[in-house]
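The complex appears here without one of its protein chains, the remainder shown in place.
We call the chains A and B, going by the order they appear; numbering starts again at 1 in every chain.
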Amino acid sequence: MVFIQQLINGLQVGSIYAVIALGYTMVYGIIKLINFAHGEIMMMGAYFAFILALVGAPVWAIFLISMTLTALLGMAVERIAYKPLRNSPRISALITAIAMSYLLQNIALLIFGADPKVMPSIIPNKPINIGGLQVSNITIITFLVSVLFMILLTLFINKTKAGKAMRAVSEDTDAAMLMGINVDRTISITFAIGSALGALGGILYAVAYTQVLPTLGVLPGLKAFVAAVLGGIGIVPGAMLGGFILGFIETLAKAYISSRWSDAIAFSILIVVLSVKPTGILGKNTREKV
Amino acid sequence: MALLDVKDLTIKFGGLTAVDGFEISIESGELRGLIGPNGAGKTTVFNMLTGVYLPTSGSIVLDGKNVVGKQPYDIVEAGAARTFQNIRLFKELTVEDNVKIAYHKQMKYNIIDGIFRLPSYWNEEKKAHNYAMELLDIFDMRQSAQSLAKNLPYGKQRKLEIARALATNPKILLLDEPAAGMNPQETKELMETIYLIRDKFKIAILLIEHDMNLVMGICEKITVIDYGKIIAVGDPDQIKSNPNVIKAYLGE
Partner (left out) sequence: MAGKNKKSNVINLIAIILVFVLLNILTTSGIVSRYFAGILVTCFINIVMASSLNLTVGYLGQLALGHAGFMAVGAYASALFSIAINEMGMPATIQLVLSLIVAGIITAIIGYLIGLPALRLKGDYLAIITLGFGEIIRVAINNFKFTGGAQGLTGIPKIVNSNNSYWVTIVVLVVLYTLTRSRHGRAMKSIMEDEIASEAVGIDTIKFKALGFTISAFFAGVGGGLYAQYTAFLDPSTFGFMKSVEILTIVILGGMGSLTGTVVASFILTLLPELLRDFAEYRMLLYSAVLIIMMIFRPQGILGTKEFSLTGALRIPAAIREKKRAQNDAEGGDL
């Protein structure tokens, strides 16, 4: 019974990881950059939601506006800091991403202060009885909302022209350009969607765990990243798969091993994956042409 | 016994068989050509011979040792050095340093000698410097010794790559399109240099080339491949008149 309870908990945190992981994987897929600042994008999404909740906006507006604002923020970050480095060595872009992460954290720190803000209750917490188990409605909502957006994303990538453009640019940027695809715009759209999803993760996180602070994105961001790598970095279904698997492992580890070591366990998973199959569960093997 | 003995060498990438049943036998001091249309698999053969790719099947015996599955640096130690089709110099290092790095294995001081600047460091570095200069002299590049590799004109970059490969003291030198981008005068110099290298260092040379003047001019024996398979082996006259070769290059 307790085990199933833990699995359901894992579903909640797994959904959040999955949604955030999608942002990492989309960006990596298209410009081969690990966007270290993605955790901070998630954090900003949470803060936007917090402010909107404070002024009493309706729930649907909180989600919509926060995600839109964060999407714009993500697009701005890409234009300002990442675009100039598109042809630089990878090390430069990685360092810039790390720096951007700290920049955003500190901006949030200056604006909002270090003290944790309490997220107003925009979704009242009601326990639901499923087959004898007490499950929070927030858990169900988190799961359903996440899955909804994952389905929307998959449809977008596979069925729309913009989605096809994203896939083309991921495969071969130069060829895509020669085919007449506006690469800059495609990359912007990718960042917009990835950031919106990151914001979604941030809002769900804030609703579930109630605290909003500038370092909100650090650990969940890193773990979502582990999830993306686990499933196969750059592969959209991989991010979803990795998110849920990591969510389960972490919850079970916290319940049955130790909560103090749960972070180390997440990173150990990362190391094992990278050592054994760096391209992840759903990843392919690539060979460098000499 | 042949210096390099390759039998039944095959490599498959997924469903594609890039090289099928390749074989070649090269004697010490031999000048050998490997030609074929673009995409025939010539560089793939080189990559297998030098350990960059692992063949799916077949054998490569270099100087009596089986080298399939060995790391590239072990194969260099066994006596095979190469240049690259797209030139892979150490761009931010000087010409002299590029050569000295290849001389690495023959420098006999250890890391403690290096850190504490013991006498063996000074002796070996001086020896390396002199040796590098001698090699550069062969290619008439002594005066460029302190230039950065990336600042060299194209022709000199190609020469540097060959000099660097020579510094590993090889028994066989594999040159991948050494004359690419060279004018007729430079190509003629290259031919003379190759003869010089072969005579002075007593090494075999296996050459991938598209420049037929060069190939027919200096190669004693030529192997022709197309779509990964051998279609002809012979001396220049035989190859020139071989109908399969003509068909492969010019089409039906």
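Simple rule for what comes next: a contact is a pair of C-beta atoms (placed from the backbone, for glycine too) under 8 Å apart; a residue touches a chain by one contact, two chains touch by 3 or more.
It should be emphasised that the depicted structure is a prediction, and the values quoted were computed from it without experimental measurement.
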From A:I4, A:A61, A:I98 or A:V118, residue that would touch the chain that is not displayed: A:I98
Contact partner of the left-out chain, one of B:G29, B:G114 or B:G217: B:G114
Hidden partner interface residues of subunit A, rising order: 32, 34, 81, 84-85, 88-96, 98-103, 105-107, 109-110, 222, 225-226, 229, 260-261, 263-264, 267-268, 270-271, 274-275, 278, 288, 290
Interface residues of subunit B (partner: the chain not displayed): 50-52, 71-73, 76-77, 81-82, 84, 88-93, 97, 100-102, 104-105, 107, 109, 111, 114-117, 121-122, 124-126, 128-129, 164-165, 167-168
